[in-house]
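Omission of a single protein chain aside, the complex is shown with its protein chains in their original locations.
Our next item is chain A:
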Amino acid sequence: MSENAFLTVTDLRAGYGGARVLHGVSLAVGQGEICAILGPNGAGKTTLLRALSGMVRVRGDVRLDGADLSGRSPDTIARQGVAHVPEGRGTFMPLTVEENLRLGAFVRRDRRSLRGLRDLRGRRGGSAVDADLERVHTYFPVLKTRLKQVAGSLSGGEQQMLAIGRALMLRPRLLLLDEPSLGLAPMVTQELFRIVRAVNEEERTTVVVVEQNAHLALSIAQQAHVLESGRIVLSGSAEQIRADEQVAQSYLGYRV
């Protein structure tokens, strides 16, 4: 792990009520890297992402570019440029696609609040948020044709694109993705990973992706960690993990 990592997590502990789920997780991710988190069901992968975005109480240390994020509220962490695409997409079903996207920019303060107020509703073209809406359209052209449609009417794949698009509206420095492939056809999943890769390359966005499809995750990640029962049991570069088939089989329970 590099000294000057962008995201450093040290001895992170988290849980729900009395039940502890993460028992001291440490990892570091360099700026502009993609880090894959693998592991069986119930290992605590979702909890780890929720800990990073402030959705569960944590002990331990989380630093983003030196700034302490541990114990901060989700809105503070979002303001620091951390966007979290939750497991199951977290779509605002009765709202339109455009409203869902603009909500992704909720905490952004690129201009005076009063103007921002109008920008968020898109009453005035040419704002930074409008420009980002365009940017999201170039990654996900299908969303552009659905802007005024209620988000609940989108297909599963489109909703996952919407969820990632919503996260990009924050112009995140750190993007947390929780099982983007969940319930999607292989073709759609591959397309999504291709786009995540493109975002990462074009915008130098650091990505932490939790994924059951280890093969796909390792194909875009530089490094990977295997989580089991709330502990990291294996870390290494994506190639190492991929090559180490035996280890992978015993920890992941399937061939990679």
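Here is the rule we use: a contact is a pair of C-beta atoms (placed from the backbone, for glycine too) under 8 Å apart; a residue touches a chain by one contact, two chains touch by 3 or more; residues count from 1.
In this section, contacts and distances are computed from a predicted model.
Missing chain, UniProt protein name: "Amino acid/amide ABC transporter membrane protein 1, HAAT family", from among "Intermembrane phospholipid transport system permease protein MlaE", "Cbb3-type cytochrome c oxidase subunit I", "Amino acid/amide ABC transporter membrane protein 1, HAAT family" or "Biphenyl-2,3-diol 1,2-dioxygenase".
When you scan A:R13, A:R63 or A:R79 for touch with the missing chain, the hit is A:R79. From the options A:S53, A:Q160 or A:T206, the residue with contact to the chain not on display is A:S53. Considering A:E33, A:E99, A:D132 or A:E158, the position touching the chain not shown turns out to be A:E99 (whole complex). The chain not shown here touches chain A at positions 53, 55, 73-75, 77-79, 84, 86, 90-95, 99, 102-104, 106-107, 116-117, 120-121, 123, 166, 170.
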